[in-house]
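Every protein chain but one is kept in place in this view of the complex.
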Amino acid sequence: MESDSVKENAGPSFPEGEYPLVQLDDLRTWFSFGRSLFRPPVSVRAVDGVSLSILQGETIALVGESGSGKTTLGRTILRLVEPTDGRLLYAGMDITHAWQKDLIWLRRRSSIIPQDPYSSVNPTFPVYRILDEPLAVQHIGTRAERSERIDRALENVKLNPPSLFVQKFPHQLSGGQRQRVAVARAMILEPEFIVADEPVSMLDASVRISILRLLRQIQERFRIAFLYITHDLATARHFSDTVGIMYAGKLVEIGPVGSIMGEPLHPYTQALMEAIPDPDPENRLRERPALPGEPPILTGPPPGCRFHPRCPIAKAGLCEVEEPPLRELRPGHWVACHLAS
Amino acid sequence: MAILDIRHLRYYYRTRRGAVKAVDDVSFSIDSGKTLALVGESGCGKTSTATAILRLLPRNVETYEGQVLIDGQDVMAYDADEFRRKVRWRGISMVFQGAMNALSPTARCGLQVAEPLMVHYDVEKEEAIEAARAELKSVGLPDYVAERYPHELSGGMKQRVVIAMALIMKPRLVILDEPTSALDVMTQANIINLLKRLLHETGLAYLFITHDLGLASELANDVAIMYAGRIAEIGPATDVYRSPQHPYTQKLIQSVPLLRSEIAPEFIPGAPPDLTNPPLGCRFHPRCPYAFEPCGWSSSEFASILGEEVPPAGAEKIHISHVAKFGTKDPWTLVASPSGETNVSALASELRDLAARWRASVPFLRAIDDIREGDGRVIVKLHQGRSPELIGRDSHRAACWLLQDGGTTVGE
Partner (left out) sequence: MKSGIVGFGILASLIAASVVIPIYAPYDVVRQWSSVEYWLENPRWAAPEWVTIFTGKNEPRTTVFDPSSFRYVIVRDTIVDQNGREVNLTFITATRRFLWTYDNFPSEISLYIKAFFPGNTSTEPGSSPLVSISLRRPDNQTVQLLGRAVPGPEFNRTTTYHLSSSTGAAESVFGNIRKWVTQEGVLPSDVVAEADILPHVALFARNDTAQLNPARSAHLLQGQYELRIEYVGFSLNDTLEPRARLYGTVFGLMGTDERRRDLLTGVLWGAPIAMAFGSAAAIVVVLSQTILGALSGWYRGPVDEAIQRFADLYLIIPVLPILIIIALLYRPSIVAILFVVVAFGIVGSTTKVVRSIVLQIREEQFIEAAQSYGASRIRILFRYILPRVMPYTFALVALNVPIYIFLEASLSFLGLGDPTLPTWGSIIGQAYTGSALTYGFWWWVAFPTLGIVYTAVGFALVGYAFDKVINPRLREE
């Protein structure tokens, strides 16, 4: 019986091969605040016109500082938040303004790995229940089948032996182990797309690598498309194929990881890279190149290119007037800057 | 002369599970105008070292001993009042982790920066606020910040306010505990530049505590790597980064994802030890690929590895086919009692075989000294492990037995 509903809920299916799983077309997500009798509401333009596609099986890192809109973009793509404008297509289906009740098939095919190991899993449930819930919600399998799936999921995230871990509660596990449970939960429905929202930034440095490596292994083995949201450009380099840089709600540069790291073309990307120190004892002899100022407030971004107030090469008369479009300056490597070449 | 000289500092505190040996025989010194970076994973004791230096001790202290010399003067002998007046915030001040969130939301920033002056020096409020304004300016903040409340400022500005607070009493040394942890990359770079500038302009010294090797390299003249309450390696930054001696330092450096290089980072298997019951011998030995006889695999570790279902990484190949129960007679003697139909000699020879065959690739087996039969059981004598002292040339030393007698760890 459940296989029928599974088929019904599977959504559109696709032929094999590479195709864009997710397509964003000038997507905007604005939040309204402060509605009162005396003032019109204020809009926070968290995502303000982003277009990109994510191919099946592709890992794309979305890098940005706080306030860049990367977290909101991740949530918008999963339709946990409704976009205000633009189009959002998943597997070819327009889900921009779809009702939640019509998106059950999407819930089966995509999932999220949250950031905070202390709140990413339900503290009152044992691990067994945490992993069983998605299966229960999607009406998958008999009790025996579910139990097996749970064991396999735990093995996939290297929490061995599974029988030891299924009884434990989150507070009995370390931060790294909790995140592994969150990864297992994200995997248990066998999704094709996972949004990992800063999955390791609250973990110890030594644990980070092992979790990221686990995600990479899972990605390669199961051909899952990943949107890896982070502020850490260095980890993005080692764990993704494509890197996109966000600033003030817009995508300023996107391309293959080698091309971006080897030749960053947008002045913000360049500044970002220069601001990150690699371990090098010579560092203390030099000043670290840094941009002055702060990112703009998202309620009222500057006109023209959002970056122009801090940009070292901004050209008067152009950069504060016109918003730069994304141009393909190298193969697959797009930059939103009037002056880059 | 060194501004700060710590010798054999020990600080243990009591919890329900036992005494946590947070700082266990730590020594280092910092000269004027220099920075020592204290680097380690979380839980290694680096923050505890800072609170121990500033004597910000909780009520459940069990041990607090050693020498803390400031400009040559041992301040351990001071009583609480003297310490508060002479040392805390005057000789040494501190920027705590997450301090920007600890700013009082109900007081303006100028007043908060002025507070140490009013409390310690009995300075009049007007004068103190003037001094505060000057300090805020020197950390690069515009005038209006003095009148603002903390929630009206950005993260970077709040952190500058906190730094101003630490500097207002003109201390000789500032302890910085993860001063940029919650900040964006760009703001972090700006704060680091501020700290560099302050260091060069005044005769200040820093004790810079962080887990980030990249960040540490921005300021450090010298680096001390801390592991499980002890210093694993200490020396000039150039030496420690370019030729790390301690296996932990090597692994730590390898685990940093590099922005400017293709080399993928490696992770360190295992987890830092529980400080209420740290491993005997060298504390890093359970995770060390080079561990050998003196490093200290104890009988209880053996018993748990051989007896339990969950083998540590790398030891999956170990499998005792004869059924046996493992017990510990003392920390360096393992007792294997054959159960079921196993006979003693078969068990003994299997263990000998195991030790011989795998010792090259599985570190803990190297600790086996002797396997003997007696009393219907197999007695396994282990090499007694000792915690290594800091060994090495000149100022670059590491606490690793491999360095004894002039050995090196690079390329082993």
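Labels A and B are assigned to the chains in the order they are written; within every chain, residues are numbered from 1.
Note that a residue touches a chain if its C-beta (ideal position, glycine included) is under 8 Å from a C-beta of that chain, and two chains touch if they have at least 3 such contacts.
This structure is a prediction, so every number in the text was calculated from the model and none was measured.
Trainee: The chain left out touches which of the shown chains?
Mentor: A
Trainee: For the full complex, which residue in A:Gly49, A:Gly67, A:Pro134 or A:Gly175 touches the chain that was left out?
Mentor: Answering carefully, the residue with contact to the hidden chain is A:Pro134.
Trainee: Among A:Val44, A:Ile60 or A:Leu78, which residue is in touch with the absent chain?
Mentor: Reading the full complex, the residue touching the unseen chain is A:Leu78.
Trainee: Which one touches the absent chain: A:Ser110, A:Asn156 or A:Ser210?
Mentor: Within the whole complex, the residue contacting the unshown chain is A:Ser110.
Trainee: Among A:Ser32, A:Asn122 or A:Gln217, choose the residue that contacts the chain missing from this document, as touch is defined above.
Mentor: Considering all chains, including the one not shown, the answer is A:Asn122.
Trainee: Please identify, in ascending order, the residues of chain A that touch the omitted chain?
Mentor: Residues touching the hidden chain, for chain A, are 75, 78, 80, 104, 107-108, 110-116, 118-124, 130, 133-134, 137-138, 171, 182, 185-186, 189.
Keep in mind that, in the parts below, only the chains that are shown with their structure count from here on.
Trainee: Report, in whole Å, the distance between the mean C-alpha point of chain A and the mean C-alpha point of chain B.
Mentor: 33
Trainee: Where on chain B is chain A touching in the complex?
Mentor: Listed in rising order, the residues are 35, 41-42, 154, 156, 184-190, 192-193, 196, 211-221, 236-238, 240-242, 252-253, 255-261, 264-268, 271, 309-310.
Trainee: What does chain A use to touch chain B in their complex?
Mentor: Its residues touching chain B are 65-66, 160-161, 164, 174, 204-210, 213, 231-235, 237-238, 261, 271-273, 275-284, 287-292, 294.
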